[in-house]
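All protein chains but one are shown in place.
Our next item is subunit A:
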């Protein structure tokens, strides 16, 4: 008996995942719950455990491949004696053996082999990659209906995703892609592919038997057009690399645009080209804030919390948002409505090794500085370690990005779509300021506020920034 395992829904709303790294080989024995593959979604890398005890009969996706949720990625043999039938001779023997019953009249099959199901249900099973003999018939006599096939497919999927730990270890990105281009060519005698793929292979001058694949159709290696393309690209890259190495050494390196990087990119692109951005710049004297924070830092430390400026900024921002609801809003393009939000969930943009992530702290208006601090610290750490769950990055109403952490005064933050504004913080620097006719050193922070000019005008942006400044300039106001 085989168990076809579909890529489970590894996180809320995740539609596809990239196979980062296979943890098992064809033929390996596996135990239920043993991690078999690392999958990277747009936010996290998760280890997907086996839903059954058995042997790996077939891996249907290869490292680097992006697989939609619900596609069969691995087939387990659950008979115990299951052997991978990958070798050439076995495959041939198999297809001959299969052919035989058609040309003889003796019947050898066991009664139990017969499955009672309508042709439409059989076809559905094939479409869904379901082994129909594994489906339980719900009909009083045990007949398998299309509904049973569907239910079985769902069940396997659900079972699979039940077993998924929401987020596990950070993946070593390079591991997923350990191509050794020059030597990777497969060398099969028989490869299945649809005609269009063969045509493509021909056009690219690729020997289809040499294209690596983990996919199979009925136990035979199966190659897709994408695999041909990927193979061609890698071959070309390998050749180019060879030539370069011979000439001048590495001048360029190509890094795949994928996973979290690609998600960030897409999100940025969408935001930038949907909302007309306007950025308002200003600076604020935060000398008092620095002093206040210094005072409170010790108290916080005693309570086990490391207090940064961010909670103060969050408080100031929320206070200003209350006065300027359009900055705590989103434009619902489908209904042509501006959605003003009476809750204040603030996202904090965090740079991680994998790229930008935005954990969200909910209900900032209802939380004290210390609570905000500790929540934020926790989320930021999780994000850096890529242990953050999708839900912890959703539902924000406004985002703050602290580009000053790496130095710099002004920048143009891109709005975290579909929010309507984002505030960027520059570094706090000591700068000369004129107070009562005298030049004195003051602590100064720069602010860059980008707004969606469709629903917010420049004046509103300025007015919002003034309010934020007011609070940051005089932190005592935050206590009111």
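In the analysis below, a residue touches a chain if its C-beta (ideal position, glycine included) is under 8 Å from a C-beta of that chain, and two chains touch if they have at least 3 such contacts; residues count from 1.
Operating definition for what follows: contacts and distances are computed from a predicted model.
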Record-based protein name (UniProt) of the chain missing from this complex, from "Fumarase, class I beta subunit", "Indolepyruvate oxidoreductase subunit IorA", "Dihydrolipoyl dehydrogenase" or "Methanol--cobalamin methyltransferase": "Dihydrolipoyl dehydrogenase"
Omitted-chain contact residue, chosen from A:118, A:158 or A:476: A:118
Among A:143, A:262 or A:281, the residue in touch with the chain that has been omitted: A:143
Residues of subunit A (touch criterion as defined above) contacting the omitted chain: 92, 94-96, 98-100, 102-105, 107, 109-112, 114, 116-119, 122-123, 126-127, 139, 141-144, 190-196, 198-199, 218, 220
